[in-house]
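The complex appears here minus one protein chain, its other protein chains still in place.
Let's turn to chain A:
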Amino acid sequence: MALTLEQVRHVATLARLSLTPQEESRYATQLSQVLEAVAELEALDVGQVEPTSHATLASSLLREDVMRPSLPPEAGLANAPAKVGTAFAVPKILE
């Protein structure tokens, strides 16, 4: 199935990706090709098949609720592109 430029822009919005016009048209073509290739899965009858989300994990694991040390704030903030005191700085979201 062919993707329109409008669909590509919608998916880019969902993915929080800014794309150049060249990228938009390139991905429209390439994603259409990939979707065409994966359409072969439609040939299989999977009505009675259970999905596998994980290859070897049988069930959710539980562990003891024990406190352990976490990263100190300065280590957690060390890679922040912008910070104020002990907080990550972001552009204003409320005027």
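As a working rule, a residue touches a chain if its C-beta (ideal position, glycine included) is under 8 Å from a C-beta of that chain, and two chains touch if they have at least 3 such contacts; residues count from 1.
Note that in this section contacts and distances are computed from a predicted model.
> Determine which name in "Glutamyl-tRNA(Gln) amidotransferase subunit A", "Alkylation response protein AidB-like acyl-CoA dehydrogenase", "Sigma-70 family RNA polymerase sigma factor" or "Cytochrome c-type biogenesis protein" the UniProt entry assigns to the undisplayed chain of the complex.
Record says "Glutamyl-tRNA(Gln) amidotransferase subunit A".
> Mind listing the chain A residues that contact the chain we can't see here?
Where chain A meets the chain not shown: residues 3, 7-8, 11-12, 14-20, 23, 27, 30-31, 33-35, 37-38, 40-42, 44, 46, 49-57, 60-61, 63, 71, 75-76, 78-82, 88, 90-93.
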